[in-house]
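With one protein chain held back, the other chains of the complex are shown just where they sit.
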């Protein structure tokens, strides 16, 4: 059994990690940390775990964490910068769900996150944990930076078009919408039920932190020598708990391509990407609690605009599920171990 | 007092019309029809009207309807085609909330609605009832075709850009989302609570009936001689009852324009269009139950893509409220009579 | 025009007061206070008020408030205790939406609210503002304590039974459920959308502050010499914004009574209580945004248990609407002035 630690377990990605890891046949969750809830039983905060989890939150301790084979970070940005180096040195495998190691450019990170990058030295070692792109590097990585939720849905939706150089990359649009669990479990007026329910709005239209991450991913996927992709990314807040839906728009350079075949071929070997038949509209509820990304592609009125729809569960494929998928790859388990359960519907 | 009739009163636009007209100081609702609910008290179906409405549904009768000063149609498409001519002939003012007279091109209508246009002869008389564009023609019209919900939000969002010829009209994108009341009050599996709640999806991505209506409006707004505007329009279904949010994308031909000033000026005299300050994100809940369209415009990262966000209540400004606004204009009342109440929040 | 002040205007009862008072024909809202939002435009917090309200929040100032004819308190408990005496002395009419003057027994108040009662001297002057019980005293009162939301729905449901001495008052049960707006607009984890949505729970089953208030009201309604009524009151949290539903259970001492006639007679002259026909089930959505309390009464299987269902909008009849109703009575206006709009449905 693999001994696993979780740093920062009180948030929604923390409880989702526990849901998946407790049912994982190869894993023993040994420690889960939280400064604010030190000493509290995990199951007292998350009653769904009653009877399945005897852990108590503890203050992060490097020695304890270093005794684990794998440590997950489910922390706000900046925390992993501080704790990862010591663990890395001691050979622990690290899977960071936060934004700390996603951007390769420390300056860019500092600009979007409003503070200096706290661990530039490990940036070259960090592998971006999108298995559908980086499976081989993940397998041999010691430090994996799990993609953000929007970036996962958006990149998986755009990749076949970008890799094949089929669209005008200077005018890409990602209209995205997320359930409110993406905002975390912090007390705040803006995410109260009475503020969010029965309403819909865009936010951060002028610039969201996931934008540079998505652009980085798209640019890496472009054929060498291409003009760097430019994305307009507008996220929206949905009156629901789980689920991300992105609607992607791009202008085709060549309308003769068979988009359906392109997408099906690109993801034919991917367990966690499902290309739906032509004419489909993926619903977020079909991936609720599952690690699946479900896609559909269409060309309205046969014109030169391609529309891609992509859905994930933001807490699963968009966070903790993908983290477990990365762990499976890093540790040589079956990639879908612990992730094979069916989505909850309705 | 104006005597008013409503044809097809059992749906959500019907009860919304009643909500507004019963509180309207100049109006007496004389008759409301429904074939299926003939004889049933309106307040027995809509308990919110108990004590405020003594009407019973009756079978549509031309003589009774012709005794009204104004008749509203809140019917499925095709019905108004049949009943409007007789009423028109007898001088009744007609406000049609259905799609029957929105498109000027009968062939186009037949193509999108899957049946021949049933009343081509009155098409030249019908005025498209978007007051912010056609106020003068509405004032003298006898037959007004109220815009659809998506077309209202989308046109009001795009108009300042289109009229000023500021954007590439060959690549306009409208990403729209609506509450489920837009689908009406018919029994159907697809709009059950257990199907819609806690989920989000696009629908009709390959072509929605509101597309030609929006394109017609945008093209009429273009400067003479322009290449006709081309729109990609993708509607989505929100897990909530009321509200439409459209996120509009266009490529600026000239980035030196002051978009905020442009929008504020365009709508400075409009009671029911509110241009929010720069950096705002309109929420659908801020227009719930009100006739307001709330807009914001931004240019992410100062680039050449303009993003417009536009929200309305689909049953009010998107249907019954706008119908009452049109009635006020046609009858010489204050345009905001009966529409001055504040939106419900939270 | 009546000059009106609002103390504590940033919460949901504050914005609901504004919604109602701005549309009230006899009222001018002169001042609205908030320490935390001092200087901020009200419409910047509540966008639904944009264009309808030019007020800015100010720090509470006795002289300014004393220049109003009526001052509403929409504050947490304890605040009115501090500010009311000075205003009372200067002859201002005061309508307190908080719990400060609801209980006649200062010791009981101290016990349930965990702090000494701050203004015992005015308790004898305070009139409990349930118009269906105390209309005459309200008309001549200078200080009115508006009932809580649960107490309004529960008392209106029980009163006909209690006043007529028809049930065993030693075993009354009120199973109540409220939308989350009842918890206010404070940042808190427990009322986040991701915590409340798609779930249901009881809370404060061992004792809620509204229990002594309800018992006080029921006991005052009992015939002289009765053994004081005993209530079990269990509130629940609904995954929705507005609305309270109470399901009341009592054991009939005499099953020959015509309950329907009893209820209809009791409320025959009440504008804001609607007794539905036998067999009805009131829905909270039928009173959304309205000041109505809608009731139904039944005796399952013709047994000796009576079940009463009672719904209100917790922010309207359960708070701000009832406050305006009280103001109308205190100021000699028509009791339904500003409250005659129809509920929003769907």
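Each chain carries a letter (A, B and C) given by its place in the written order, and its residues are counted from 1.
As a working rule, contacts are C-beta pairs under 8 Å (C-beta built on N, C-alpha and C of every residue); 3 or more make two chains touch, one makes a residue touch a chain.
Just so you know, these numbers come straight off a predicted model, no measurement behind them.
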item: Visible chains in contact with the missing one; value: A, B, C
item: Option touching the unshown chain, where C:42, C:309, C:324 or C:339 are the choices; value: C:309
item: Residue in contact with the excluded chain [from A:77, A:242 or A:299]; value: A:242
item: Full-complex contact with the absent chain, from C:13, C:134 or C:284; value: C:284
item: Residue among B:18, B:240, B:307 or B:330 touching the omitted chain; value: B:240
item: Residue in contact with the excluded chain [from B:59, B:107, B:121 or B:188]; value: B:188
item: Subunit C residues that touch the omitted chain in the full complex; value: 171, 173, 175, 177, 194-195, 197-203, 205-207, 230, 232-234, 236, 238-243, 245, 247, 249, 251, 279, 281-285, 288, 296, 298, 300-301, 303, 305, 307, 309, 311, 346
item: For subunit B, residues in touch with the removed chain; value: 12, 179-181, 183, 185-189, 191-198, 239-241
item: Residues of subunit A (touch criterion as defined above) contacting the omitted chain; value: 12, 15, 18-19, 22-23, 46-52, 181, 197-198, 241-242, 274, 276, 282-283, 285-290, 292, 294, 340-346
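Everything below uses one rule, namely that only the chains that are shown with their structure count from here on.
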item: Residue-number overlap at the subunit A/subunit B interface, same or different (half cut); value: same
item: Separation of subunit A from subunit C, taking each centre as the mean of its C-alpha atoms, in whole Å; value: 46
item: Centroid spacing, where centroids are CA-atom means, of subunit B and subunit C in whole angstrom; value: 37
item: Distance from the mean Cα position of subunit B to that of subunit A, given in whole angstrom; value: 39
item: Subunit B: positions in contact with at least two other chains; value: 197-198, 241-242, 282-283, 285, 288, 346
